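I'd like to ask you about the structure that follows.
A single protein chain has been omitted; all remaining protein chains appear in their positions.
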Amino acid sequence: MSEMTPTAAPERAAGLPAQSPPVDPAETAKAEASGRLSWWRGDGGEGAKRNLGLLATLVVLVVIGILTRPDLYGNASWVWGNTLTILKLASVVGVVTVGMTFVIIGGGIDLSVGAIVALAGVWCTTVATQSYGAGGMIFSALTVGLAVGVVNGLLISYGRLVPFIATLAMMVAARGLAAEISDKQTQVSNNQFINGIASTNVLGIPLLVYILAAVVVAGWVLLNRTTFGRRTVAVGGNPEAARLAGINVRRHTLLLYALSGLCCGIAAVMLTAQATSAQAAMANLYELDAIAAAIIGGTLLSGGRGTIIGSLLGVVIFSTITNLFAINGLSTEAQNMVKGGIIVAAVLVQQVQFRSLTQFLGRNRLTTT
Amino acid sequence: MSEMTPTAAPERAAGLPAQSPPVDPAETAKAEASGRLSWWRGDGGEGAKRNLGLLATLVVLVVIGILTRPDLYGNASWVWGNTLTILKLASVVGVVTVGMTFVIIGGGIDLSVGAIVALAGVWCTTVATQSYGAGGMIFSALTVGLAVGVVNGLLISYGRLVPFIATLAMMVAARGLAAEISDKQTQVSNNQFINGIASTNVLGIPLLVYILAAVVVAGWVLLNRTTFGRRTVAVGGNPEAARLAGINVRRHTLLLYALSGLCCGIAAVMLTAQATSAQAAMANLYELDAIAAAIIGGTLLSGGRGTIIGSLLGVVIFSTITNLFAINGLSTEAQNMVKGGIIVAAVLVQQVQFRSLTQFLGRNRLTTT
Amino acid sequence: MVTKAPLVEAPADTVVGEVVLRLTDVVKTFPGVRALDGVQLEVRAGEVHCLLGQNGAGKSTLIKVLSGVHRPDSGEVQWRGEPADFANPQAAMRAGIATIYQELDLVEDLSVAENAFLGHEPRRLGFVRRGHMARRTREILGRLGHPEIPPGRMVRALPAAGKQVVSMARALSHEARLIIMDEPSAVLAHDEVGNLFRIIRELTAQGIAVIYISHRMEEIREIGDRVTVLKDGRTTAANLPARETPTRDLVARMTGRTIEYVFPDRPADDPAGAELLQVEGLTRHGEFADVSLSVRAGEIVGIAGLVGSGRSELLETIYGARRPQAGTVRMAGRALRPGSVGAAVKAGMGMAPEERKSQALLLGEPIYRNVTLATFGRYARLGFTDAGRERAEADRIGDSLELRPRDVRRPVRTLSGGNQQKVVVGRWLLGDTRLLLLDEPTRGVDVGARAELYQVIRSLAAQGVGVLLVSSEVPEVLGLADRVLVMREGRVVREAPAGELDENTVLDLVMAGSLMEGAPA
Partner (left out) sequence: GCTSNEQTPTAAQTKAAATGGNSEPGKKVTIGFSAPAADHGWIAAITNNAKAQAAAYSDVELKSVEAGADAAAQRAALSTLISQKPDVIVLLPHDGKELNAFGLEAMKAGIPVVNLDRAFPDARAYRLQIKGDNYGMGVAAATYIVAQLKAKGVSNPVIGEIPGIDSLELTQERSKGFADTLAANGLRVANRRPAEFTADSGQQAATGLFQALPKIDALWNHDDDQGIGVLAAVNQANRKEFFMVGGAGSKKAMEDIQADNTVLKATVTYSPSMASSAISLARLIGQNKGMSDLVELQVPKEIVLASETITKENASNYLKLGF
């Protein structure tokens, strides 16, 4: 079963560098020759297996849901609707997380995402902007997101600011600007097209879910199949090596933050549509959600490694947890305590599952050798 | 002037590794022989210079204060009182930041500090605890802080969780527990000794400032003069090397989080005394303040480098900014926009100042060669 | 700087010649790899026991078993007559085994003294005895022949060679009965190696045993007593006399075949074409000054010099990785934008840097992605990468450099040091590089692969590629290059065709610099 041989240990704990068990080349060659190589092998072997762990966590969460609310889960149409609700709930943070994943893989961090969403949302719902119609609103949201991202990127790549500080400053400043623009009021969107984004279904599936899917697919292709993605991994994994290989590290860093800003712009449109309004305090702490989702999804905070699918699963796990609490009517404080436990358990399950799989395969392999 | 040869470039920007100008062995030997090796060479050369930059930033902030409110700054006793107010404001976050600095230098991160402060604060102000008097309250705050820190440490070092996720989970869980214990009510402290901590002055200086000073001095000694501190740098800077050198990396990591928890316990007492009460939502986002202060102070987010003095200056800069806004009566939105700008400017000033100092010294050295 | 006092106090109960370490049938597997597959080894007090083997043979793994980093799966380790099982590095250190690892293991932001005593700092009540520690470090450094390195200096500020000295100081700061050195000479220049050997002799005179790993046969002849040869994780020959065994025998046991350890012939007629690289008056204060040189298409130009003579900095500056304070770099007559790697690469330059881990490799990424790191853009269409093509190209490079293991999808992290080096050099053998800058390209590469690498470089030159080669091994520079520059303290002190120089002349130039009259051209 060589195609399941793990190639690296789970997330590196503080100070305990991951030791990567290597793959037996002969076995791999054999497997390849006999065409048994499964589709997810090759480039993302380790990531794929980690993602299996996340899927297992998701399944556990759903099972808990079934056990605690058999009445609801007994109803197939409710289950389907609930699944869509979870995905809809995940969609906004999901789009932000895709951008965040690129930034973190590229060795940075973006604390300003929530603020950018708010600024873009507020900007696109001012009376003036709304007068330009849906096109003008979407255009302005995307442009604002992109522009703020570019400023982040410039500060970090050419101003040489530490990403944490630069984006923290941007977070504060962008929320301030959003409050200034909106006069701290909630700005209602009167545009039916925009508001419709959140309520339209296509083939029974909400438009928001399609948008999330499109962004995820685009992100996946960008990361795994393009030179941009390869540079991202190189820049985050070893910036000096990337530089000496002729990659323009600064320009690439700039592009990463711009990408994140653009994702925030998209998210702003989605969130504004959902709330049919925007205000300076919206998308509160999305930065934390996005970073947490990316990291639970296997992205290394220090850069150089991560997967889009993992990040997506991370977001979905978080929104499934929220949903689980909602359908069980848990109080906030109980909810928070349980949530902490679930996060820890999720990561542990993922690791144990991963390790025991490794061991199991290891044992298997040894007996056949 | 070999003793002034710069030893490393300023803060590494994303993807732009610091290049270390090499040292001329002959010159060094000469310098050594003649005993000309100056004090800031050797251990903390770079850190010390960076801290000069932070001081410069502070001075600029004060000058802005003088220019915008000459009426207030004309009054010496007001200036003195205001300085003490700034320090008092900095004291709680300052204590938390000392612990955070250790954790970050050791290669970790602690997102749970605010929550630990809240939990320890709530715990020590329950009716039951208050019945044990000031001693019991202080003891319980410290014990709770320490215990939560130890749990963090165990999860990270032995459970192999990524620090970001483990402490994020703890942040959520500890706030939940605090809400549970306090029943979401604000718990008033009726203990005059505890409340007195915030209102007592000794020799005209608030007790809180003495506490901050004591923690900072202890932190400095611990980091720079003990094996614990030196090993912290090793564990964060090169965990593999630390392990090969026979350091118990896991145990050390555990101790670092325990230390951070203990600092949170101390901060909880201070904050409770200031507010004469505690509640689950207190110390909101202190984690962000502490991390930002440490990083502005020159601590590398990736570990292995940082100074206590830098962190202290970072905290004081932030509270000076807040104070500046207060005395100028700025609105929140303007305040936030300006704050973002000031943060960026502070770091840039520090870098420019640092770079030009480097260049100046470099030129000096060349002319004598 | 000859020392009088003994470097390390020998443990009182040492009997020279007594077997201190015996390994029987030691096996260590990593999932999928048998790194050690039945190793026998016997080390006596007071001897220098050399370990020989190709890249990936298992030498480093073996010493990691000895130093408590890895635990063997089976087999027995006997330490001073008793079975030993070192659970962690601390246990091995306590038993008296000190190790200098192949990859530098220093903490950049600690001082020299703190690094030397990391993990066993002299202390009182938890406080580091800084004065005491500095004094002892100065003492050890002095005996290592480097009194100029200040104990208080951050390791970050030291050049690679200085760091190696600190690593050595750390090994000597323990009271050890056995000191293991994994390719210590790979980062040292000629005179430093002499220094190292002097120290080793002192150590063994005290009855301390030394395990010495190197790919340089001359060193083994000079310092070794007995040799054990590893091949594919097995001992293929044990306890051969180091001085008497013929090289071809050793090589045969390492590789299973015979290899001529010679440099490829230079082409009979001068193949060099038009001037490719012209460097004029290049200066970086404190590193090198007023360097002018040129490389023609198809020419191999070597740069010899001591460690610290500024060769690496020169190469990096030509490549645009550092910004010069004065001088110009031209490729084929066109001046390059200073301080821009992108411009250099676009003009056809490629550089294999000196430090593979920090400057060249993405350790977690697969081999093929490391090999194509500089060229993946060329195989891409409309920004989409072509993984199949990349793997094929990487395979080709792997073949020509004897990379092992050969599965190019393995993460580079799991490769042995020498094989990682091949990946670094291999990167620039792809694509249409017109000028190759090689900084210590054979560092840690075994005899067989080295010959292959020389062959590859020569044939590239034959295809019209210009090569600028920096190496601390003078024979390599003389054997491979057409023309040689000798650098001393940041200046070119001599330039001559390789044929006109011999090893001694170069060494004299490099060290004394008194032959200034004859140079520079």
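Lettered A, B and C in written order, each chain numbered from 1.
To be clear about the criterion, a contact is a pair of C-beta atoms (placed from the backbone, for glycine too) under 8 Å apart; a residue touches a chain by one contact, two chains touch by 3 or more.
This structure is a prediction, so every number in the text was calculated from the model and none was measured.
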item: Touching the absent chain when the full complex is considered, from B:68, B:126, B:143 or B:186; value: B:186
item: Residue touching the undisplayed chain, where the options are A:55, A:213 or A:281; value: A:281
item: Selected from B:120, B:141, B:234 or B:275 as touching the chain missing from the view; value: B:275
item: Where the missing chain touches chain A, by residue; value: 72, 75, 78, 81-82, 85, 88-89, 125-127, 130, 179, 183-188, 195, 198-199, 271, 274-284, 322-323, 325-329, 331-332
item: Residues belonging to chain B that touch the chain removed from view; value: 72, 78, 81-82, 85-86, 88-89, 92, 175, 179, 183-186, 188, 195, 198-199, 271, 274-277, 279-285, 319, 322-323, 325-327, 329-332, 335
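We take it that only the chains that are shown with their structure count from here on.
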item: Euclidean distance of C-alpha centroids - chain A vs chain C, Å; value: 41
item: Geometric centre distance via CA averages, chain B-chain A, whole Å; value: 30
item: Contacts with two or more other chains, residues of chain B listed in rising order; value: 17, 240, 242-243
item: Multi-chain contact sites of chain C, meaning residues that touch two or more partners; value: 358
item: Residues of chain A defined as touching chain C within the complex; value: 5-8, 20-25, 27-29, 42-43, 225-230, 233-234, 237-238, 240-246, 248, 304-305, 358, 362, 365
item: Sites on chain A touched by chain B in the complex; value: 10-17, 106-109, 155-157, 159-166, 168-177, 179-180, 184, 235, 239-240, 242-243, 249-250, 252-253, 280, 288, 291-292, 295-296, 301-302, 332-341, 343-344, 347-348, 351
item: Chain C residues within the chain A interface of the complex; value: 30-33, 319, 321, 341-342, 344-346, 351, 353, 358-366, 369, 373-374, 376-377, 380, 383-385, 387, 405-407, 409-411, 413-414, 427
